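What follows is a set of notes on a single structure, which appears directly below.
Omission of a single protein chain aside, the complex is shown with its protein chains in their original locations.
== subunit A ==
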Amino acid sequence: MKSAVVVFPGLNRERDMIAALTKIGGTPPALVWHKDAELPEVDLIVIPGGFSYGDYLRCGAIAARSPMMDVIRERAEKGVRVLGVCNGFQILTEAGLLPGALMRNASLKFVCREVKLEVANANTPFSHRYAQGQVIRCPVAHHDGNYFADAETLAEIEGNGQVVFRYTPETNPNGSLNHIAGITNRQGNVLGLMPHPENLIEPAHGGEDGKGIFAGLLN
């Protein structure tokens, strides 16, 4: 299983992501700079968290329009798995690979804390290591994680089982509709996730609840 981490300027959780992929998958991912001539042939493409282009204009908006995203879009259409975490999720929605949008948190403040996630669909490549309905711990750290989609889109993604992770209602940190924390595209090979499973993968982190996502993808 080969993976690549794509870095845009201003992303800052790429080191956390590389550490998680390396520790869990056994081999380090390829590190791809957004201007690199090509993206190596891999089975998993990860866009990590951070503040691409400073989150200026709108979170993820500038990175979403880079040539590298066209390459990622093509690979996704061919079925390659794509994981976008936090800013990565925002970039994927801005690029149209995932439906909906991530608005400013309802509190209007950045929030970094641990939340609980319910596995809403355990039948995806990203979540099959968990049981349907299982509740896991996971940290969040974002300013704009308030998931929104119009009623029609929302009904569609709910109907298709595209909602993979939900915050438990009492730990929803940002006001997301239907407590949505992570969704896939229609085909189920692209996941956007607001929380940071890569920061809860070993005992030193205080738990390993986030490990299943990577273990399910890499092993």
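Just so it is clear, a contact is a pair of C-beta atoms (placed from the backbone, for glycine too) under 8 Å apart; a residue touches a chain by one contact, two chains touch by 3 or more; residues count from 1.
Assume contacts and distances are computed from a predicted model.
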{"item": "Name per UniProt, for the chain absent here [options: \"Phosphoribosylformylglycinamidine synthase subunit PurL\", \"Carbon starvation protein A\", \"Aldehyde oxidase\" or \"Iron transporter\"]", "value": "\"Phosphoribosylformylglycinamidine synthase subunit PurL\""}
{"item": "Residue among A:3, A:66 or A:199 touching the omitted chain", "value": "A:199"}
{"item": "Contact with the hidden chain (one of A:19, A:135 or A:177)", "value": "A:19"}
{"item": "Touching residue (missing chain; options A:25, A:100 or A:139)", "value": "A:139"}
{"item": "Footprint left on subunit A by the chain that the document does not show", "value": "9-10, 12-13, 15-16, 19-20, 35, 50-51, 53-56, 106-107, 109-113, 139, 141, 143, 173, 175, 196, 198-199, 204-205"}
